[in-house]
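The complex appears here minus one protein chain, its other protein chains still in place.
Per-chain numbering from 1; labels A, B, C, D and E assigned in written order.
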Amino acid sequence: MMLETVIPIAYALVALAFLLSFWRLIQGPDAPDRILALDTLYVNTIALLVLLGIHLGSAIYFEAALLIAMMGFVGTVALCKYLLRGDIIE
Amino acid sequence: MEALIALVIGVLTAGGVFLALRGQTFPVVLGLTLMSYAVNLFLFVMGRLAIGVPPVISDAAQGYTDPLPQALVLTAIVISFGMTAFVIVLSLKARAELGNDHVDGHHEDSPEGRH
Amino acid sequence: MIDILLSLLILTGAIFTLIGSLGLARLRDFYTRLHGPTKATTLGVGCLLIASAVHFSVREEGVSLHEVLVTLFLFITAPVSAHLLAKAALHLKVKSLAALPAQDTSTAPDPALQRDPAD
Amino acid sequence: MTLFFAVMTPFVGAALVALASRFGRSHSAWAAGAVTLAALALLAPSAHLPFAGEMLIQQRDWIPALGLNLSFRLDGLALLFAGLILGIGLLIVLYARYYLSERDSMGRFYSYLMLFMGSMLGIVLSENLIQLLIFWELTSLSSFLLISYWQHREEARHGARMALAVTGLGGFAMLGGFLLLGHIVGSYELSDVFASGDLIREHPLYVPTLLLILLGVFTKSAQFPFHFWLPHAMAAPTPVSAYLHSATMVKAGVFLLARLWPVLSGTPEWFWLVSGAGLATLLLGAYVALFKHDLKGLLAYSTISHLGLITLLFGLSTPLAAVAGVFHIINHAIFKASLFMAAGIIDHESGTRDMRRLNGLWKFMPYTATLAMVAAAAMAGVPLMNGFLSKEMFFAEAVHIAEGHIGGWLLPALVTLAGAFAVAYSIRFIHDVFFNGEPVDLPKTPHEPPRWMKVPVEILVVLCLVVGIAPALTVAPLLAVAAEGTLQAALPEYHLALWHGINPALVMSLFALVGGALLYLSRHPLTAWHERTLDRIDARIAFNALQDGLFALSRGITRLIDTGSLQRQVFLFLLAALTLGIVPWLANDTPLTGNREGLPLDAVSLIAAGALIVATFATVWWHRQRFIALITIGVVGLVVSLAFIKFSAPDLALTQLSVEIVTIVLLLLALYFLPQQAAPEKDRGRVWRDGVIALVAGSGAAALAWAVLTRPYDTIAGYFLENSKPGGGGTNVVNVILVDFRGYDTLGEITVLALAGLGIVALLQGLQLNAPSRDAAGRSWDADAHPAIMATLTRILLPLALLVAVFILLRGHNQPGGGFIAGLITAVALIVQYLANGAAWTHQRMASDSHPMIAWGLGIATFTGLASWAFDHPFLTSTFGYMNWPVVGKFELASAMVFDLGVFLVVVGATLMILTGLGSLHRGEPRTKEAR
Amino acid sequence: MNALAHLPILPVVLPLLIGILLLALRSAPLALQRGISLAAALALIPLALALNDATADGTHLVYLLGNWVAPYGIVLVADRLAAWMLLTTALLAVFALGYAVRGIDTQGRHFHVLFQLQLFGLNGAFLTGDLFNLFVFFEILLLASYGLVLHGGGRHRVKAGLHYVVINLVGSTLFLFAVGTLYGVTGTLNMADLAVKLAATPAEHAALVQSAALLLFGVFALKAALLPLYLWLPAAYAHTSAPVAALFAIMTKVGAYSILRVYSLMAGEAAGPLTDLLDAWLAPLALITLALGMAGAVASTSLKQQAAYLVVASIGTLLLAFGLGSAGALAAGLYYLPHSTFAAAALFLLADSIARARGERDDRFESGPALPRARLLGGLFFIVAVAITGLPPLSGFLGKFMLLQAALDSPLLPWVWGVVLVTGLVSVIALARSGSLLFYRTYTAHDSAALTSPANAALAPVVGLLGLLIGMVIWAGPLSDHAAAIAAQLLDPRQYIDAVLGGRG
Partner (left out) sequence: MRRLLPHPLLSLSLALLWLLLVNEFSAGALVLGALLGWLIPFATSRFWPERIRIRHTGVLLRFLGVFFIDIVRGSFLVAWLILKGPKRLRPAFVEVPLALKTDLAIGLLANTISLTPGTVSANLSADKRTLIVHTLDTGDAAALVAEIKQRYETPLKQVFEEENA
């Protein structure tokens, strides 16, 4: 089956993406770089979850993906707002 | 895999412990957060590791993981969230009352950042 | 046939995801790094989500389209995030390969908009 | 229970007396007198029993299982003491009425006096040793109150505290002694104890028992080296001194010697300890008394000396010595009380007690002087006085005991020397005060005291004479029953008479009289020598040093341990935990690794774990650059969620993700008011130390996890999996556990969350913080408070997010989700509105007070639980059913879902409450122009 | 089910409901809120009495929450010990609350809600038969206590509160590690079931379960303020408001209770690898705690601080009794427990009145103005001091007497006697000094208007608590018999296990 070869490759690619994003997060150099990297890590994680869902044939990972999309956004917004205004709820 | 999880728990605990021993409130809060990650993971894996067998009853399921630790961790997460929130606000209160962010209200260790 | 389509979608998705992160890692200033994750990664994950929708629609009875929701979500939020990040970077004067916009009106020290420094 | 009531009368009386003082000063004196008489009246009907050779024992159960009963005994010894306590007490009541001045509170004085009287009575009438001890301690407490009566005087406060400390020490020791005694005998009842004399003396615990009890006795009776508190207790009003320090409290110690004499005496240990202490005290007291310039000081040391004498007599262990001891108890009580009262009169009428100023008072108060002279003569042991008789018996016993021993002359010689000093200080008491020239600079012109102040002294002085002249007609029967009560056996042969012929005792008495006169004549050089040398040795200095040492040591220890440092507390706790966790592994040779098969490792897990580990290190590394640490800790949370997903725990992952973001928002809110960066730590040693303990703690946690994960286990989980659907009506077992099997946990958990919200609201009240006007790099903030693009687009997200929240809430019972996650999603969706549009804008659009939501949520959850009572089921019993509606079709309704709705509301309410509370912290209103 | 069948849950549900009600009524007139709060606290007394009565014959009332049988569902177990703790708590709560309603409750927000939920947490902890549920109720009572300890705010209070909160958060983490490990080995959480499974633990797990059980002990020791984990207590208790400090007199007892409950079940005589687990630890540590607590009491510079250290010392005494472990010692500890709770509460409440009466001198040990109503305050102080030092004739003496008597059979006898007797003496010396400084070494105030004369109503709770102590003396016979009965029940865990598992164990 084709999927069985493709999915491991996809895993590898996404994992590599995850690593690269993480590298940027550690590397910086500026705060926006790190926030962007964290945001990207969230999206990479969604990709991993979708792959996991297809791989294991389970829909149970969907909500997690949905939530990551939502929460990742909120986190990014809050972090950026902090850089801009300090007071995030004013 | 078990060794990796144990390692992760160990690292989280170590990081949490180290930060919890710092002098300012903020790292202490971070430390408590790391510790709660550690203990949540720990409590969770007490049901042993299993992949692809969530505790949701269905005819197609090949097996189930132990649901009880999961329920316990959920409770623990919520509780530690409440606790963390409280300690964060308390650290602000302490900052206002003590004039600095040292857990003991000392001045010598904290030249007040750049505020 | 479906397998080929699925494989294609999955591979494309994974590759775009990777390229997005590659851009994040490789490019040389914050503003250029911003492009990769905003576009390539979003599309990559979009592809994977479509693959998932197709996969579950085919394998189980009934259509599985809830993945659309995640995609929708990402497409609404990714540009907002990017915008805020760029705005923050501009505010912080993060160094740029391109010349920074000459006079950013919104961040100009307009006395009426400034907070009282005494507080 | 007449004895019980007799003992209780003064205690109840104490309250009456205090009350009576409200109606007038002398009322309390009358009341005190009446109370004393009442107690006497209660005893009177039984007083004849000892004389008839009978003994009265009255018992009532109190704590029978512990051998602690209310039990009272009236035998000869008890009768003698009860008579002394109440009789002299009555005289003291009368005397004090005139002694106390206008400024002194009568009610308080008499009230304390009654407390003390009751306690003393309790001691002497107790049949149960522990009960005796209770009263014993009460005498310490009430005497503290009496000594400190003039509390504005420093010496009164110090004297009282010293007396309490020393007698308290004795009391605690005696408790130990009595416990041992009770342990040996198997009962605390004196009757049983008396029946076990041989058992006690031969028991291996005899010596510790004896030591502990003697410690109690010696401290109470001011025996060397615990004698020093007594002179300082003279700071009390003189009636107190006359009562406590002559007739009663100090006699409690010798009473106990007498009481336990039948079972404890007769061993070498007893002999040496008791007579040794007695002899030392006798000599020391007599010697020091001569050199005291304070009238009461002289009497105090004299008292010490006489107590030493009595102790010595009991120590000698012969029945005859014991009889002499009892006799001297009586005589000393009579003459010493009268002397104290005389001293009080002198003090009262002349304004000083300093014998260097008091001279020639004979001219001013001849009558008082006459009384004092008779009493002093009794103290000196002059023939025709009661003191002479018992001292004769004492000298005779000293000679008798010493006979046949090598160096046998030593004891008679020493006691004669003590006698000589007693004569000397007695002469001084009279000569120095009433004669010896003219008074020096007295505050008042002395005169005779009021009539009724003299009466008590007169009575006592008459007793001195009557007993001294005609002992057989007066004191003999009482002495006989008291001695019988002491010995708990037949009396030895003895003869009470003024004249026994010329014998060694008489010779010793003569030597003492003459020697005393000589000592007094040579008092000036002796005083000079004394003040140069021995006077400087003061046990009080040692006591004070000891007490100061105790305080200094305590402060030192406490400061050393309790530094008020949280870091130290956490450190100690971790150290304790590590010790507790590690010791079992050292004590057993349990293998760390079990024999369970594990899962294979995969690359993605490895990468994720690697990222988590690096992110953890990064968080630690950057904890001073706080914003960055927040980002790295975000990665940690993300990977933990991933692990939950990977290992089949979707509910956990969802929860962790939501909590993670709310926490980050919280931390950001807080960070705004905290320093953005912290200076590096100066103390490298601490960093290393913490690093090591962190490493050990981490290794410990990892080892624990490893040890469990490599071992197989049996679990109750199967029950949940089997019963989730049929019993709980849900297929998501985790959720069914949360809302059903362990719904009680969840009820508690949402209470915690509600409490967090409420606690935070309470904390935030009045809390205002200065908002920093610049960021960490010194830049002013961006002027755009609510970027338009974010504001607009996030509004679209609100309904979307709410839709998702409803979805998660409704499906929770059967699929991953539930009230908690749904609540967090809702809260986050609303928080985003705050982030994008500001608090003012958002509050125009929704209720800003979350209290009702929390109350509703908790209420719904609790009432769902209570509803099961209506169906005769325990709290939180759930029910579910399947509905079939037209169009809609079949769907499930479960009470657990209602419970989950309660959870949802609490989560939303509490989270909003916390976040918005934090968001409105900065001082005053924001000064930026509102965008809209 | 009849009404009696729901009895075990009532002391838990009642304060929860009242807490919710008070939350809903937060804007209602203050008098109404106070009335409801007080009435609810009062109502706990008959409930607790009923539970004591129902369990007096040795019955274990087992309440199956959600109607799930043990060990699967959570059960409440009311036995003699639980009922005893509930009664102590209820009595204490009434007096603490009675003091608070005189104005302290309005110094911050939500006092009554927090107070009721604190009772919810306490009662829940005493009744639960499930180890994880014990954790949950620990957290409830802790979070409520965080709110209460900080009630009113102020520099010292906030600092002490911060320390209290953080150290307890670390403690909670350890709790979870320990519970997790126990579950990981035995697969169960019900304490009775745990006892059965642990007793059957094979030797190859010995160190693992011992380790977990000892970690759990560490958590309880922290709550109980056992050496070296008591450092949070003095500042927290000394700096919080008086009624809260008074209520907190029971907080350390929760730790002591847990030690008793958990280890009487899990580490008794036939407990496999856990047999007599705590023997090597508890009594020696308790002895040092007693000594160091007393050192702190001596070194204290203010009355509240001294009271706090005396609490540490009393916990030393209490845990010493539990550590000796014999029937007699347990009974002594169980009799001493309410005594030390009430005595400490009385001292905290009285200290507050004294501090107010002394104006700006507060409760510091330094010469101050002559107090208004000095006789009354001084008299009460004297009695409270007698109680707390364990002098006759009050219940503290009887408790210590029982303990010393019980120690006669212990190999630690010389240590127990030495430390208990010497610290007893030291406490007398320390309190005599305090009383002397506060009441005797006074001067006439220039501005006596600045001094607050204590109202009768403020002293009534102190008198009431002293009344309880006197009651404990008068009825010492039946009470000590009951304490012995509790001890006997604890020493026979089989009864508990059978009652909970109904033969399934």
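We take it that a contact is a pair of C-beta atoms (placed from the backbone, for glycine too) under 8 Å apart; a residue touches a chain by one contact, two chains touch by 3 or more.
Note that this is a predicted model, so its numbers are computed, not measured.
Taking the complete complex into account, the chain left out of view touches C, D.
Within chain D, the residues in touch with the undisplayed chain are 783-784, 787-789, 791-793, 795, 798-800, 802-804, 806-807, 811, 833, 844-846, 887-891.
Remark: the residues of chain C touching the chain excluded from display are 16, 19, 22-23, 26-29, 31-32, 34-36, 38-40, 42-44, 62-66, 68-69, 72, 75-76, 78-80, 82-83, 86-87, 89-90, 96-101, 104-106, 110, 113.
One rule holds for everything that comes next: only the chains that are shown with their structure count from here on.
The chain occupying the central position, as judged from C-alpha centroids, is E. Measuring from the averaged C-alpha position of chain A to that of chain E gives a distance of 49 Å. Chain centres here are Cα means. That of chain C falls 56 Å from that of chain E. Under the contact definition stated at the top, the residues of chain B that touch 2 or more other chains are 20, 25, 28, 38, 40, 42, 46, 52, 54, 56, 68, 72, 75, 79, 82-83, 86, 90-91, 93, 103-104. Among all residues of chain E, those that touch two or more other chains are 132, 136, 139, 143, 146, 150, 153, 159, 162-163, 166, 170, 177, 180-181, 183-184, 189. Of all possible chain pairings, those that touch are A-B, A-C, A-D, B-D, B-E, C-D, D-E. Against chain D, in their complex, chain B makes its touches with residues 1-15, 17-30, 33-34, 37-38, 40-42, 44-58, 64-68, 70-75, 77-79, 81-86, 88-93, 95-96, 101, 103-104, 109-115. Considering their complex, residues 69, 73, 76-77, 80, 83-84, 87, 91-92, 106-110, 112-119 of chain C touch chain D. On the chain A side of its complex with chain B, the touching residues are 56, 58, 60.
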